[in-house]
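Removed: one protein chain of the complex. Kept in place: all other protein chains.
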Amino acid sequence: MADEVAILGVGMHPWGKWGRNFVEYGVAAARAAMRDAGVEWRDVQFVAGGETIRNGYPGFVAGAAIASALGFNGAEVGSSYGACASGTQAINLARAQILAGFCDVALVVGADTTPKGFFAPTGGGDRQQDPDWLRFRLLGATNPVYFGLYARRRMALFGDTEQDFAMVKVKNSQCGAQNPNARYPKAFSLDEVLSSPMVSDPLRLLQICATSDGGAALLLTSLDYARRHTSNPVVIAGASTRTPRYPNTHLEMPDFASDSASKVAAPDPGFRDSIAQRAYEQAGLGPGDMDLAEVYDLSSALELDWVEAIGLAKPGEAAGLLRAGDTGIGGRIPVNPSGGLGAFGEAIPAQAIAQVCELVWQIRGQAAGRQVEGARVGVTANLGLFGHGSSVVVRAH
Amino acid sequence: MADEVAILGVGMHPWGKWGRNFVEYGVAAARAAMRDAGVEWRDVQFVAGGETIRNGYPGFVAGAAIASALGFNGAEVGSSYGACASGTQAINLARAQILAGFCDVALVVGADTTPKGFFAPTGGGDRQQDPDWLRFRLLGATNPVYFGLYARRRMALFGDTEQDFAMVKVKNSQCGAQNPNARYPKAFSLDEVLSSPMVSDPLRLLQICATSDGGAALLLTSLDYARRHTSNPVVIAGASTRTPRYPNTHLEMPDFASDSASKVAAPDPGFRDSIAQRAYEQAGLGPGDMDLAEVYDLSSALELDWVEAIGLAKPGEAAGLLRAGDTGIGGRIPVNPSGGLGAFGEAIPAQAIAQVCELVWQIRGQAAGRQVEGARVGVTANLGLFGHGSSVVVRAH
Amino acid sequence: MSKTRTLAAPGWFTDQPQPTLLGARCKACHALFFPPNQSFCRNPECASTEFEEWPLSRNGRLWSYTTNNYAPPAPFVAPSEPFEPFAVAAVELEAEKMVVLGQVPRATKLEALEVGMKMELVVDTLFSDEENEYLIWKWSPVT
Partner (left out) sequence: MSKTRTLAAPGWFTDQPQPTLLGARCKACHALFFPPNQSFCRNPECASTEFEEWPLSRNGRLWSYTTNNYAPPAPFVAPSEPFEPFAVAAVELEAEKMVVLGQVPRATKLEALEVGMKMELVVDTLFSDEENEYLIWKWSPVT
């Protein structure tokens, strides 16, 4: 079992399409986390920023850009990038600084300002060497194409239905409607979801996550420091930033093909199943110990893949949990009580941090309208392009 | 005093203008570091990459891009950016993962492929909000302009001469000529330096560092792991990724102005003087304990600023050390025995790592032709745009 | 004037003598890769950087499929205006134990696709400009 750090404060800037500088969202989220912790900026010794690659130089040095906007205080700093796993990389950086004894108080911040519409490759020009450019050029393989492939595969293999996928959205939108930080504060009906325009068969517009502006932050401290501020801190018990083992037989976005398993046997467990496993190992806990989970619902159907990958259901059984109401509020193991990415949209460097914020609010009993009763321990899961696994186990101390 | 990690292996890809993919240099450097350590890739549990922002998406996820090229082995991963301090951020990430007990063996890699000529702002278009764009547009303030301003300031304040600055280049080029990884294997004469074309008065072409392709890597391990491989490991005793305290009264590249000290008094020590101080504190050592140093000679004159900032001389006294031969091989405190950036050129994510490689070779007595006799402990210093301090203290265990 | 038939991804596939994807095989460990432009063998037990061209199976089973009902953003170029939805297939190759993506020819109706069915590689138009007809591999149901 690994040592733990306390999450003394959490904060967000509401997610939406605000069109302002990402630093504004990051500063607002950071100040909210510090207020929540009762810690002053002058006492922060380390700033870990999740980078954004769509906001020029300040985005690449997000940690320093946000520290500068807060007013440089001499803290140490780091900026981390791993696509959608950037937030967990920043958490992992800050957590280890504390556990290694280099500091007691660290701020983790991620914020983004996003363009409209589909994510397209960054930069211009004819980039025949860039797989992220070529997948658009040669295949028209947008992100929803991958989501559609995964969804149709579930239908063929497990008998999941379009209605199952729509029910994920309905479930999560009921939570999102109760979350003041969510972008879409609307509870959709099954009919509304199933009558929205088809984007990538079998997935419709309301089942595919948007791109958002937003920010999220954590104020992490050593356990000793936390105990001087609160009698019942919430802690990070495990975190994973794992890469795949070759061959990765899962077709990963944005690749043209899976790895071949013809010469080297596929590893067991596979990549997705291995991600949370690492966080569980550090925590000395397993999927059966979880009270709730926040997972990567880039599409409604993808939530079901993740429910299985983090061990809450056997392969093929996630839709059964959904139909039984097990993954809803009041169910056995609520999933995405925040409303998930379906209700928030993607703000890339913020989303893995936002997942942890939700677990903290739930464990503290502060998630009014979407509260998971008796929540004591939860897990997040997430994945970034090019092999960036991301998972965090959070629990009451 | 902080806990220490071992540098069990170091490696580089030679620096030059090779025009190949940065991943090639990173893989070559990583393999060299693993060979040097006697550690297999399958045993590496964490990969920390220094990012390059000039090589598309693979550059942003340098840690994963290099791990993928080595063949994904399920290791955890991180990618760090802090301009020229990126390498120290990656070191700081990997070091803390080991000290926090998350892994025993971590690889740190930085590599870059650079464009020709002056560094210009990345990306195109009319970017009226980007200070790095505006400094070129409104002032023509290239990097050498800042170097020239710092150099002229030394001449006015301390009486340094153009000959002093040229002597730095002569000294370092003698070392570079003995370094098989350096880009410029030539020992220049004072006359050659002083007759090269003036670029930014008082600095000439041969006194300003070029942009290079290159790579550098470290294989870091826990002390326990290292002791099973070697009886005398070299260790990281301290590392600093410090930001300034407001107001930073030093005119920093790429700013239009220093901070104003009219309402808040300037901190003491100032930013540059505070950077190595943090690494010394962790190491429980001071400047007087150092046997050698690798510092940030973007220009010949800038080496003198850094000799003072890391405490090897009082303000204004670095040129005196130089004239006395104290900072040359055989002197009291050799500075840039690798040849420095003057002999290597800048490969941004690699350079802070390369500084540490040199200290390791020196401490092991493997720096043939440029060996600092009896080297036991050394310090590096470096600085990245937007407030990224960087310093590492390395010593024989 | 007839347009020049130009491969949109030279080296990744051929239409001579028949439509075939061209993988890369590591000369040392024989691991297969697609696309073929590999600099390093990605088998972690192998440090080779040498590859040979290796034709992949022309037939496989439909692993999954989906559609683009809206035009993807640039650098995608639609072959015709107004945009017509099209399907994308992921096909599992038995010998290679890998799944490879490709567009489905516009003539194939979505209803004709079923996971597990036999698919074969064809070469078809990606898009055209004034001088060139750009060709790409696609996956078509075996009829």
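Per-chain numbering from 1; labels A, B and C assigned in written order.
Here, a residue touches a chain if its C-beta (ideal position, glycine included) is under 8 Å from a C-beta of that chain, and two chains touch if they have at least 3 such contacts.
For clarity, every value in this text was computed on a predicted model and none was experimentally measured.
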Shown chains touched by the chain that is not drawn here: A, B
Residue among B:Tyr25, B:Tyr246 or B:Tyr280 that touches the chain left out of view: B:Tyr246
Selected residue (touches chain absent from view) among B:Thr52, B:Ser200 or B:Ser300: B:Ser200
Touch list for subunit B against the chain that is not drawn: 117-118, 120-121, 126-127, 129, 131, 133-134, 136-142, 144-145, 147-153, 155-157, 197-203, 245-247, 249, 251, 256-264, 266
Footprint left on subunit A by the chain that the document does not show: 21, 23-24, 27, 31, 41-42, 68-73
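Assume only the chains that are shown with their structure count from here on.
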Interface with the most contact pairs, given as the two chains involved: A-B
Inter-chain centre distance, subunit A versus subunit C - centres from mean C-alpha coordinates, in Å: 32
CA centroid of subunit A to CA centroid of subunit B, Å: 34
Residue numbers of subunit C (touch at least two other chains): 42-45
Sequence positions of subunit A contacting 2 or more other chains: 121, 127, 245-246
